[in-house]
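Contents: one structure, followed by commentary.
Shown here: the complex without one of its protein chains, the others still in place.
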Amino acid sequence: MAGSDKEIEDCTRLCLDCYRSCQQTASQHCLEAGGEHVEPGHFRLMLACAEICRSAAHTMLIGIEQHGRICAACAEICRACAESCAGLDGMAECEEACKRCAQACERMA
Amino acid sequence: MAGSDKEIEDCTRLCLDCYRSCQQTASQHCLEAGGEHVEPGHFRLMLACAEICRSAAHTMLIGIEQHGRICAACAEICRACAESCAGLDGMAECEEACKRCAQACERMA
Amino acid sequence: MAGSDKEIEDCTRLCLDCYRSCQQTASQHCLEAGGEHVEPGHFRLMLACAEICRSAAHTMLIGIEQHGRICAACAEICRACAESCAGLDGMAECEEACKRCAQACERMA
Partner (left out) sequence: MAGSDKEIEDCTRLCLDCYRSCQQTASQHCLEAGGEHVEPGHFRLMLACAEICRSAAHTMLIGIEQHGRICAACAEICRACAESCAGLDGMAECEEACKRCAQACERMA
């Protein structure tokens, strides 16, 4: 399995942090802000990033050898989401969570 | 985005079929059967396959360009799960669902 | 357990149909339409309805005695979502899926 127990535990935590940040920011900040914040491409990335982070964490909690492939997909979507958040008001924390999660997932991949 | 609308719709349906089959077979057949059916490596693959199929379908329902990477991860885990089901009593339907899902996901990747 | 095997199977299917309809309609129709379709109260109900339908189906696939309580919560949110869809352009199919799911879940509760 890719990654030591400690690395997997850290990655799981960062995935859940990113999931929480994307889901909450999309639902509670972006929907209230409107405009660019609900532009379809951006909002879909926020929802998809929340989902794949949640699922990557789930797979590491189960504990299978193939988690690296899911982490690779997760990292790619986190990078795209971070880019999509950059420059939008009130998204700095979410952007940071995406970058931290991407980094940890890239080490698993 | 990889795949036509029709291919994405079919792949989504096959992912949800595989999710349902893996989750139900693990919970309702494998746990009752015991023995090899609850061997950790096998049972974890069943749970992880259910999760990634569910998540791949979710990502296609949202509709992002990057779904191909998640489908690639899904296909790999479906292949491993199908192999793990082969030869175990009462798993033929689940094995078939995994193979059909893997094939559809490979076309998206 | 509340409901015969056949009723549970039907309810599971209707929950997954409603999940799919809410998630896809929110992401692919509401975000494109904008305006009232992305009004926070409405959009949150769409996302939450998708989630609880997905989770109610999951619980029935696992097979526990307590699924009736989750189905009751699911029915309540489906009813609220159907009401929120009523009168908005292009939401008739989603509204119908919510009503059918609510009815089936009420029989489980």
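Residue numbering begins at 1 within each chain, and the chains themselves are lettered A, B and C in the order written.
One rule holds in what follows: a residue touches a chain if its C-beta (ideal position, glycine included) is under 8 Å from a C-beta of that chain, and two chains touch if they have at least 3 such contacts.
All values reported here derive from a predicted model rather than from experimental measurement.
In the entire assembly, the chain absent from the figure touches the shown chains A, B, C.
For the chain missing from the display, the contacting residue among C:Q28, C:S55 or C:Q103 is C:S55, taking the whole complex into account. Subunit B meets the missing chain through residues 27, 31-32, 34, 38, 40, 43-44, 47.
The omitted chain makes contact with subunit C at the following residues, 44-45, 47-48, 51-52, 54-55, 58-59, 62-64, 66, 69-70, 72-73, 76-77, 80.
Residues of subunit A that touch the chain left out of view are 12, 16, 20, 23-24, 27-28, 54, 58, 61-63.
We adopt the following convention: only the chains that are shown with their structure count from here on.
Over half of the residue numbers found at the subunit A and subunit B interface occur in both copies, marking it as a same-residue contact. The mean-CA centres of subunit A and subunit B are about 22 angstrom from one another, to the nearest whole unit. Shared interface positions of subunit B, defined as residues touching 2 or more other chains, are 54, 58, 62-63.
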